[in-house]
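Shown here: the complex without one of its protein chains, the others still in place.
Each chain gets a letter, A, B and C, in the order it is written, and its residues are counted from 1.
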Amino acid sequence: MSTAAPEKQISNVEEATVRFCGDSGDGMQLAGTQFTTTSALAGNDVATFPDFPAEIRAPRGTKAGVSGFQIHFSSNEIYTPGDTVDALVAMNPAALATNVADLRDNGILLVNNDAFDKKGLEQAGYDTNPLEDGSLDKYKLHSVEMTKLVRLAVEGLGLSQKEADRCRNFFAMGLVFWLYDRSLDPTLRFIENKFGKKPEVAQANTKALKAGFHYGETVEAINTQYHVDPAELPAGTYRNIMGNTALAWGLLAAAQLSEKRLFLGAYPITPASDILHELSKHKHYDVLTFQAEDEIAAVTSTIGAAFAGAMAVTASSGPGIALKGEALGLAVITELPMIVINVQRGGPSTGLPTKTEQSDLWQAMYGRNGECPMCIISASGPADCFYAAQEAWRISSKYMMPVFLLTDGYIANGSEPWRIPKMSELPKIKISHPEAQDDSDENFKQFDPYTRDDNLARPWAVPGTPGLEHRLGGLEKADGTGNVSYDPENHQHMTDVRQRKVDLVADDIPEQEVNGEKTGDLLVLSWGGTYGSCTTAVRKAQAAGKKVSHCHLRYINPFPKELEAILNGFKQVLIPELNMGQLRSIIRDRFLVDAQGLNKVQGKPFSVAEISAKIDEMV
Amino acid sequence: MSTAAPEKQISNVEEATVRFCGDSGDGMQLAGTQFTTTSALAGNDVATFPDFPAEIRAPRGTKAGVSGFQIHFSSNEIYTPGDTVDALVAMNPAALATNVADLRDNGILLVNNDAFDKKGLEQAGYDTNPLEDGSLDKYKLHSVEMTKLVRLAVEGLGLSQKEADRCRNFFAMGLVFWLYDRSLDPTLRFIENKFGKKPEVAQANTKALKAGFHYGETVEAINTQYHVDPAELPAGTYRNIMGNTALAWGLLAAAQLSEKRLFLGAYPITPASDILHELSKHKHYDVLTFQAEDEIAAVTSTIGAAFAGAMAVTASSGPGIALKGEALGLAVITELPMIVINVQRGGPSTGLPTKTEQSDLWQAMYGRNGECPMCIISASGPADCFYAAQEAWRISSKYMMPVFLLTDGYIANGSEPWRIPKMSELPKIKISHPEAQDDSDENFKQFDPYTRDDNLARPWAVPGTPGLEHRLGGLEKADGTGNVSYDPENHQHMTDVRQRKVDLVADDIPEQEVNGEKTGDLLVLSWGGTYGSCTTAVRKAQAAGKKVSHCHLRYINPFPKELEAILNGFKQVLIPELNMGQLRSIIRDRFLVDAQGLNKVQGKPFSVAEISAKIDEMV
Amino acid sequence: MSIETPLPVLKPADFASDQDVRWCPGCGDYSILAQMKKVLPTLGLPREKIVFISGIGCSSRFPYYMNTYGMHSIHGRAPAVATGLKSTRPDLQVWVVTGDGDGLSIGGNHLMHCIRRNMDLNIILFNNRIYGLTKGQYSPTSPLGKKTKSTPMGAIDNPLHPLSIAIGAEATFVARSIDTNIKHLSEMLKRAAEHRGTAFLEVYQNCNVFNDGAWEYATNRQTKLETTLELQHGKPLIFGKDRDKGIRLNGLDPEVVELGKGIKEDDLLFHDEKSPEPSLAYLLSRMRYEDGFPEPIGVFRSVKAPQYDEMINAQVEEARKQHGKGNLDDLFNAGETWDVK
Partner (left out) sequence: MSIETPLPVLKPADFASDQDVRWCPGCGDYSILAQMKKVLPTLGLPREKIVFISGIGCSSRFPYYMNTYGMHSIHGRAPAVATGLKSTRPDLQVWVVTGDGDGLSIGGNHLMHCIRRNMDLNIILFNNRIYGLTKGQYSPTSPLGKKTKSTPMGAIDNPLHPLSIAIGAEATFVARSIDTNIKHLSEMLKRAAEHRGTAFLEVYQNCNVFNDGAWEYATNRQTKLETTLELQHGKPLIFGKDRDKGIRLNGLDPEVVELGKGIKEDDLLFHDEKSPEPSLAYLLSRMRYEDGFPEPIGVFRSVKAPQYDEMINAQVEEARKQHGKGNLDDLFNAGETWDVK
């Protein structure tokens, strides 16, 4: 291209946050993903936050139909998708209206002004056109005729106008790529792979992408490019990974590391369904995925598969987990190993199904009839899901008991760079089954399914094994023989044993880390998906000289042994949670510590600023 | 009768505890019930504890098939069925083997020695005959040839031997009636009512009953009768009542007091089924009982009936309640009034279905997805169920929210005297529904189902009312309009409102009573069916001069406002529960009080002695 | 204030709520909604007497769009919610809107029990052979081999056929229609509304986003007259563009025959929606496109039988006849009592 491009500056910045938003038909998720991959390939640390409407396709142009994707990328380690946005792309008025509040003052605002017609403005609730009424003066507004420019760019390819308009997201990408000095190559490769079979579509997207890029080069109004250097990350090969994918892969890895078939019994539910989708693609790893008729069949088939000797997993979200409560009691009393995944979403009831929340902790801890303790672990971010899955299986198979694994919508759909491990480096998960015996042998001994090893685990005798025939069930069992028992002392004993099995895990997990000093004025205690914002906020506070430390829990039941001492080392304890204080109540009960809560249920993760503000208020 | 009866003494005692036990085919529940009625009619205060096997009919003569019924009767107020037994009737060796340990030293032991044959002894696991080997020397053993005596007594009535043997329980009753100086009249009336249509059976039972009585008069070995004077109870008309019956009647009363149809959606489950059975007998009180296909249909049909404007109730036990968790979320978010009854039994899973336990408190409190608070109240004994049911409906309908009502197997099947209230004395439950409007009227205003009154209750607009058409649902609702809302602030607001509605109840309940001084060394804090044993144990401790008080909670969520101050008035707090510390954990969390637990899960209520021992250990 | 409601003259628009309809543009659900709004005013019922209960799914958003009473309940449970409602208030007209996942997967049991109880409900099953709301997993009506998000190698579950299941539970009213066949659809909605007892109506509905064209064979102008057959009570089973084909029984097996060539209308199977035995309806429900049959649309079966909602209330009346309205004081004082002074 040889248009005489005006000279432009490049400004080096440490980090930046970009958000694409538009109608859900506008391809914003794709734009976001491409920008993420490109930034990751450029060596930045990245964190993302996709946000889409509950409806499949809300009416075009409405606020309810707005879809967004935010990318935070940096030359340093980062832990969150960013609180405020440096550059916002808004494809229509509704997107502008619902997103502009997050753009920082003086931030870059790129809008498709072709969409700001009467109808569009009305649907967004604007009385006057914000592009013209001065209300956006505090931003660097670039109002671009994207629709027109794209139509021009693809002219001659024989596309209908509707098809042409579908390329607009590539124009927007191109422009943002230019703005942040990014290479087009990954996206060109992507277009090639994805649309190779429809050359006219591939060409159109390519043209739109480049048109956007050249628009940036050319137009004088935009005179600065920004550059974010590669981050210094631990050496290795990286990829970008979403939480649900990492979780599914972690399960695949755990199955292979324990030499087990993997059985997933699941019923679709947002935001857990992708675990089912992902695993169903990998059957050649000896994976069986069973889409059950409901969540009860999902969990009970999982119990059946566990009895059969498989690595058995069930995955759902809040309402589905509620339905599994009764059956989890059976899993607990039969002492069979299995993983129960809850990708939490906004409740109660159907609640806010596409939004994130951490409000199912109580349900995991207490939501079954009788004394029915379960081990609970949680993942702290997308990539961590890979390891959390393996840890869940290690514990479950070692102690012969079901284990809850909690993630949430934010983790599940968010993505971050993941240093790809080698399978050979991952610790094996050793599982043994009692051996067959010959009942005609004079040493034959009736098999007792409730004898116990040092971990109080009972033997995992698998149907099909000669001489180990036995019956399990939901009535109280006599320890040892496993026969039905109404004996009062035995019931007390078995109740105690089931609790002790969970408690024993505390001796078998890594020492609880504290980020910062072991004593101080304030401990921020967190779990699950709030890891990133808490980490960042605490680092800021530490940088400001405050005696604040951070302790992030992977293990919630049992708690790490060190936790009590850690809590006692601080004058105050703050527990930020995306619920109304669920971990807090458990901590208060267990340790009689007057922990304070920072709580919010608004379908959104914490911003760093929210946590920082609370820290500043407290110390 | 003119046999020369030897002279016998009558000894006045303050109270006594009798247990009938035998094979489940031996009619021990009937014997117990008759003895209870007779003692109640004699003016004693009584408390009972039936205990029967999980099997419908376990093999005859086995320990698994033993059925028992214990009656505690007294000339003072009593609160428990008694720790140890003064007189034990054992109809066979298995019954003796499983029950004799509860007989106090020097207690009276009446056995049917005809049942102590080789097979019977073997089934009970006796190597030698305990009636002969001296092992029962510490009791006053009366070994009676009951089978033979009964056969003789009914001779000539044309009964088969099997039929004759079925009268043995009446013989045993007769003997015990004599022993405790009781009138035969109520039982004779009972026989007349029950067997009137089969005169030979009526006659045979009458003969057996009298034979037993005369045996006592005649036989020299038994030389003392015991007499328990009437108790001084508040004036009124009394009857004996079982917990489940009282609960059902309380629901009937509440429906009438609020002028509502009563709808029960239920699925049979031990020990809750009797509520369904009882209510289904009283359809003429405008009662609809729906035996649903499962617990989920039971609770969701209840939600439908609540929407329809009925007094809607669902009742189940632990595993069934587990299945209702998801739907209860819908009840919470739609803010519809209904009562959810859990007659708790031993868990986890199927657990010990016929045994009592208090281990579903956590499930009631926390067992749903999302932030999903529910008001929880509990009944303290059989008769109290009557009032607890009305209180649950008062709260539920006033605040427009579902209310949990917890009882347990011990309360449900136990019985006690109940001072029968007059319906006209019971407080009315005022319910109002918004009025119809005419949509052609110029003042017509679109009905907003989530506007709120002073109690934060939304209007209960009932389908069929013109002009109030509206839609409810499980997605988050905008306050006011009730439209689906994904708005972050609204979700937070509604979450807070749902919690506040529960909290408001604390302003609307009687002041929490303390039994004893308001300060002291130890507070015993209890809830539900442990009321009786805690009351008795604390009174004993107080009588012994200890600074111990007792606080029994009816309201668990919210707690009474006074509770914090009460807890703070004592140096120590003890919470006895038939679980591993469920109320305790809530108390610790809420008040940061280092409450201690006395916990047991053995399918049995606490004995007074167990609680006394713990009190003595602590102060 | 109790308002007299003279039967109002209502228009379809009166049944539209103030909520934006949020289905994907082009979704078959729109058509069903439109027909429902057209049919309701013809039933002579005021709006307040009508209630829509649904579960969860795209289809289950339906109640929000109707200016009647309604509840968007939880996944699969609409028939049970409706059961409690209708039992308590038999004067209301209660509709259940459900999807193939909602009604046949998680909710299959409630549906079956509701049908066997013959609860007076109008159940409309929007069958798009896919999970729409959760973005495209296969459903119990998806065909064998169907590739979806959760079955990348193809579904291996033999599909359920909603009408066969309903007839297995001895439904008293069973019908089928198609979203695009609006005249037929509105007729079926009306027939369903008029039936007393459970009316079960399956509607072939296109999900143009996740399962576009699932019913193409039955909706395509070119083929639909060959691939569907409109049932008419008392009439022989004839179909085809030229109405030259029919269904004849060979023993118990239906077969497609061409009229003329020695075969007369009288040789064909005659439809009898009122047959006391459901065997004919069952047999019709088994006629499937993939087996070379035209798929029947219309009313398969419509018979009268006792309704649960009536009987549960009749028992109250009966009990009152026997015992009067009852007096709780009497109940409490019945049996053995004693006085303490």
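By our rule, contacts are C-beta pairs under 8 Å (C-beta built on N, C-alpha and C of every residue); 3 or more make two chains touch, one makes a residue touch a chain.
Remember, predicted model here, so these are calculated numbers, not experimental data.
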item: Touching partners, among the displayed chains, of the absent chain; value: A, B, C
item: Residue of A:Met28, A:Leu41 or A:Val502 touching the missing chain in the full complex; value: A:Leu41
item: Touching the absent chain when the full complex is considered, from A:Thr48, A:Thr98 or A:Asn240; value: A:Asn240
item: Which of A:Lys283, A:Arg500, A:Lys518 or A:Lys561 contacts the chain that the document leaves out; value: A:Lys283
item: Candidates C:Leu10, C:Met112, C:Met188 or C:Ile297 - the one touching the absent chain; value: C:Met112
item: Touch list for subunit A against the chain that is not drawn; value: 37, 40-41, 43, 186, 230, 232-240, 249, 252-253, 256, 261, 263, 265, 282-288, 290, 292-294, 296-297, 300-310, 312, 326-327, 329-330, 334, 419-423, 435-438, 446, 463-475, 483-484
item: Subunit B residues touching the omitted chain (full complex); value: 55-60, 62, 64, 267-270, 273, 276-277, 280-281, 283, 289, 291, 293-295, 319, 349-350
item: Where the missing chain touches subunit C, by residue; value: 105-109, 112-113, 116-118, 140, 144, 153-154, 156-161, 164-170, 249, 252-253, 275, 277-280, 282-283, 286, 305-306, 308, 311-312, 315, 318-319
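Please note the rule applied: only the chains that are shown with their structure count from here on.
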item: Centroid spacing, where centroids are CA-atom means, of subunit A and subunit C in whole angstrom; value: 39
item: Rounded Å distance between subunit B and subunit C, as computed from the means of their C-alpha atoms; value: 44
item: Length of the line joining the C-alpha centres of subunit A and subunit B, rounded to whole Å; value: 46
item: Multi-chain contact residues (two or more partners), subunit C; value: 56, 74
item: Residue numbers of subunit B (touch at least two other chains); value: 326, 329-330, 473-475
